[in-house]
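Missing here is one protein chain; the remaining ones are kept as they sit in the complex.
Let's turn to chain A:
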Amino acid sequence: MTGSYYFALVGGSDRPLLETEFNQRREKEQRHLCQLIAHASLDLLEARARATSQCFLKSVDRFNEWHISAYLTPGGAKFIMVHDQINEDAVRNFFQDVNDIWLRLRLNPFYNPDGEIKNKSFLLRVRAIGQRYFGSA
């Protein structure tokens, strides 16, 4: 069975620049819970990042049935994945692939850093990467 995944890309000042869900089986009302968990995990992400030099910080927190995996890019952007199944390899690969395209987006002079990502092709590519690693429901 495929798990549910909520992904958030967080920029400076803790602003979510991009949020997307894969195989979300839960009600839409649960969105706020995913946001609360993802936002809260930023503290633990920072604490973990101080202790390691790796970008992929693995699972930084847990809340009920949700696991929170995180990735800190060298530029300081934070990737958070809230998921209900342990799937470390897929999450790591997903983060790495998203980091590749995120890097390219950051190099785009027309992208406003720390602005909400509205670039459609970026969104589509993130969805495609998610589709590759987490499959469809």
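In this text, a residue touches a chain if its C-beta (ideal position, glycine included) is under 8 Å from a C-beta of that chain, and two chains touch if they have at least 3 such contacts; residues count from 1.
The rule we apply is simple: contacts and distances are computed from a predicted model.
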UniProt lists the protein of the undisplayed chain, choosing from "Oidioi.mRNA.OKI2018_I69.chr1.g2970.t1.cds", "DNA replication complex GINS protein PSF1", "Eukaryotic translation initiation factor 3 subunit I" or "Cytosolic iron-sulfur assembly component 2B", as "Oidioi.mRNA.OKI2018_I69.chr1.g2970.t1.cds"
Chain A residues touching the omitted chain (full complex): 12-16, 28, 31-32, 34-37, 39-44, 116
